[in-house]
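This report concerns only the one structure given below.
Every protein chain of the complex appears in place save one, which is left out.
Here is chain A:
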Amino acid sequence: MRAFSYGRPDSVDAALRGVAGQPGTTTEAAVKFVAGGTNLLDLMKADVMRPERLLDISRLGLDQIEEIENGGLRLGALARNADTAYDARVQARYPMLSKAILAGASAQLRNMATNGGNLLQRTRCYYFYDTGTPCNKREPGTGCGALTGVNRIHAILGASDRCIAVHPSDMCVALAALDAVVRVSGPKGERTIPFADFHRLPGDTPHIDSNLAADELITAIDLPAEGFADHSTYLKVRDRASYAFALVSVAAALKLDGQTIRSARLALGGVAHKPWRDPAAEAGLAGKPASLETFREAARVLLRDARVQSHNAFKIGLAERAIVRALAEAAGVEHS
């Protein structure tokens, strides 16, 4: 690991002073916050990330899970993933989120990783991690090793000719489906970022993962009151039974009137640079009977613009079946 300096600010204000004046987004920042450290320190060992200074925010508080006025829950940015997943309110009111968190990483990592850090974790694209290969995300303008290389884990939606990496988080897929809101503090005070606007598609700037500015700090993630506790699930398909990143994952949530779908949320992981939602697919579910045919049609709509690489064509069929199965499980409809 390259040398860096270390500081431990004792308040949110002190933390913000430590990053004040940094241009650009947090992805590119030279001074970075560290809390769980599970991804950042790993990337620093691999020499993929080279911050000059780390500010340890792990003792700032911001680790509570609290009721909020909209009837939802506020998840502290520094609450650990394990504590969030096992929180009785999260389990009862947002079971899809609890399930998603517990589908990710290992028990040790979930004890370390924070909610804010989960949002900022970076892709596990092999070429991003391998400094001996070109990567537009790691070194802008050098090219993409994955496009002509081994790309079975890569994106089928929303990719660009610069980058086909996927976002690795499970938690974020459920947060996207729930329409969570990210609360951020910065030099101009507080602002909120709708979850759909937090992460970016690669486009021409794959080296930037999110719209969080380099002088901002995530303080909390707000969940709306609606948690779809009666009819939702998180389905993760991966190469091992446990402790592997998703090839495809699906957060599916329904509101039902009897066997008729009133509204639907559908978010996919493992297929794009950010958790993938498709308004047309969700709108198409509303008013339809909760049946396998309806679910198959939703999968077709969601995947209509999918583009495959040389090794990941299987992801289209896998995503179709995963969507149908997740929606069927959420609706309590027989499937096989």
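By our rule, contacts are C-beta pairs under 8 Å (C-beta built on N, C-alpha and C of every residue); 3 or more make two chains touch, one makes a residue touch a chain; residues count from 1.
Here, contacts and distances are computed from a predicted model.
**Q** Name the omitted chain as UniProt records it, choosing among "2Fe-2S iron-sulfur cluster binding domain-containing protein", "Cobalt transporter", "Carbon-phosphorus lyase" or "Phosphate transport system permease protein".
**A** So the chain that does not appear here would be "2Fe-2S iron-sulfur cluster binding domain-containing protein", according to UniProt.
**Q** Which residue from A:S106, A:Q259 or A:S310 sits in contact with the chain not drawn here?
**A** Considering the complete complex, A:S106 is the one touching the chain left out.
**Q** Identify the residue among A:S58, A:S160 or A:N211 that touches the chain left out of the display.
**A** The one listed residue touching the chain not shown is A:S58.
**Q** Could you list which residues of chain A touch the chain missing from the display?
**A** Touch set of chain A with respect to the missing chain: 1-6, 8, 34, 37-38, 41-42, 44-46, 54, 56, 58, 82, 86, 105-109, 111-112, 241-243.
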